[in-house]
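Here's a structure for you.
Up next is subunit A:
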Amino acid sequence: MRLLLPWALLGSAVFSLADPSANAAQDSQKTVDSAAAPPQHFRNINLVRNINLEKSYARETINVVVENIDSKPQSEYYFPFERGQIKRIGGLEAKDKKQPERTGFTAEIAALDQTSATEYYKITFPAALKPNEQITLSITYVSLQSLDPLPAKIEQSDKQYVRHGFSAYAPSAYTTLKQKTKLKLPTTDVPDAVKLAASLNAEGKEDPQRQGTTFTYGPYGELPAGAVEEVSVRYEFTKPLTHSTRLERDIEVSHWGGNIAFEERHWLTNRAAELKNQFSRVIHQQLQYYNPPTSALKELKFPLAVGSMDPYFTDDIGNVSTSRFRSNAREANLELKPRYPLFGKWNYSFRVGWNADLAKYLRGAGGDKFVLKVPFFEGPKQAEGVAYEKVITRVILPEGSTNVEYTTSLPLVDESVTKHYTFMDTAGRTMLELTALNVVDDQRDIQLVISYDYPFAARFRKPISIFAAVAAVFAITAVVRSLDVSIGRKTKSS
Partner candidate 1 sequence: MRISQFFTAALLPFSALAAKKPTGDRFQDSNAAQLANGRPLQLDDKSYDALTKGPRDYSVAVLLTALDARFSCTLCKAFQPEWEMLGKQWSKGDKKAESRLVFGTLDFLDGKQTFQSMALQTAPVLLLFRPTTGPNAYNDPIPARFDFSSGTDKAEPIHTWLSRQLPNVPHPPFVRPLNYLKIGVTITIVLGVITFIAAAWPVFMPIIQNRNLWAALSLIAVLLFTSGHMFNHIRKVPYVAGDGKGGISYFAGGFQNQFGLETQIVAGMYGILAFATISLALKVPRIADPRAQQIAVFVWGGVILGMYSFLLSVFRIKNGGYPFWLPPF
Partner candidate 2 sequence: MASATKPQSTASGVFFEGETARNTRGLLRIIILCTIAATAVASRLFSVIRFESIIHEFDPWFNFRATKYLVQNGFYDFWDWFDDRTWHPLGRVTGGTLYPGLMVTSGAIWHALRAISLPVDIRNICVLLAPGFSGLTAFASYLLTSELSDSPSAGLLAAIFMGIAPGYISRSVAGSYDNEAIAIFLLVFTFYLWIKAVKEGSVMWGAFAALFYGYMVSAWGGYVFITNLLPLHAFVLICMGRFSPRLYVSYTTWYALGTLASMQIPFVGFLPIRSSEHMSALGVFGLLQLVGFTDYIRQQLPSKQFQLLLRTLVLVIFVVAFGLLVLLTVSGTIAPWTGRFYSLWDTGYAKIHIPIIASVSEHQPTAWPAFFFDLNMLIWLFPAGVYMCFRSLKDEQVFVVIYAVLASYFAGVMVRLMLTLTPVVCIAAAMALSQILDTFLVAGEPAEPIEAPSTKTNDAKDKTVPGIPEVLRSTKGPLVGIYSYMSKAMITGAVTCYLLLFVMHCTWVTSNAYSSPSVVLASRLPDGSQHIIDDYREAYYWLRQNTKPDAKVMSWWDYGYQIGGMADRPTLVDNNTWNNTHIATVGKAMSSREEVSYPIMRQHEVDYVLVVFGGLLGYSGDDINKFLWMIRIAEGIWPDEVKERDFFTSRGEYRVDDEAPPAMKNSLMYKMSYYNFDKLFPAGQAQDRVRGSRLPAQGPELSTVEEAFTSENWIVRIYKVKDLDNLGRSHQDAGAFEKGNKKKKAGKRKGARVLRVD
């Protein structure tokens, strides 16, 4: 596990923070110190940036040819964001476009100057880049909450339009010779996209160019570092903007029962446009007949691992009867309906859980060592995508299991190993708690691999302790009964 060790110390500091506003703090915690503003070691020869807006969040991919213009070999490439924006950026990772299998690229937030309006991600190459040498970086990341409904209030049966604002020039800490930005929209219904003067355009064409559902800004000529040209597109997106402010996930491993239990607690809100008038059941029921696309969230689909059993779907006030579970040899789909359809700015919090056969997830690695492999998080799989502000996964290992180690490819901000007491535990179960920020449902299948030791003797701790307790109770009663505490003369009593 790479850069987690320094943060483990800070773990307790940020452990109990629940609200998203804390993320900034955590992000700035998660930094490596470095001196001044990013030194101009590099130059972007050519840059192509794709913004994919087909889901309820923006996914950006930047392919850039970087050249080292410094005299010494350099390995630290900086990538800028506005201070406000950076706390909504998730899953940023860099690859070598030419040879994707090449690993060792790391990305973390570099807080250079707390006062400046810009913050940087620092990308470190596995090997330093020699002077005048080039590398083709491919940087991908998602930015959450980047779509805002406009108009902000609509009728119950209206279409919904969302606006995405961004800079026509790709963010860069270095001089960029040539670049362009491509947008991929889910629809052709685009009322307005900000036009730029043709003069800015390198080829003097009208800006942006559009073919079908793609828009292209640029190409643009040489631009200095940090050049910005605010533009925005507004397009039809009559789907819920499902946003999870918090997801807690418990995974409980039981060697005795050969069972692994999952539970997820979701705090959902729908960022879609609010209802202009209040909710009207009549209109809702009339729309039910031909159900048109709506910005209301009506159903959540959990594709669970095959073989998942006895799921439950409850919320603060008990069981929700409107759920369906289809399970067979090929699939195990859990389809949930919230108690009420979620319209814009409505919230819904609930918990789902299910069991599975432990053997599918656990394998012994010789002796007392075991390796557990589970998805870091699951949650609903929606066509329009779900964005999670904060995911907390707790893995509860059997009582008495020791030296826990884990790996996952998801960037984490916090980890801790504590005890968890339940079901007459005496020593308590080892609980591993991991926290990740700004996650999207594309990352559902990221796995979490945990290895731990579970000595054979530990299995018998509970039965023995219970037996001892009961025996003690019996002994005490026997003693007490044998005492005669009656006053006065003894009477024969049975």
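Methods note: a residue touches a chain if its C-beta (ideal position, glycine included) is under 8 Å from a C-beta of that chain, and two chains touch if they have at least 3 such contacts; residues count from 1.
Selection criteria: all candidates are chains of the complex that A comes from, given by their letters.
Keep in mind that this is a model prediction, so the values were computed, not measured.
In the complex, what candidate makes contact with subunit A, out of 1 or 2?
2
Sort out for me which residues of subunit A touch candidate 2 in the complex.
277-282, 285, 315-322, 339-340, 346-349, 421-426, 493-494
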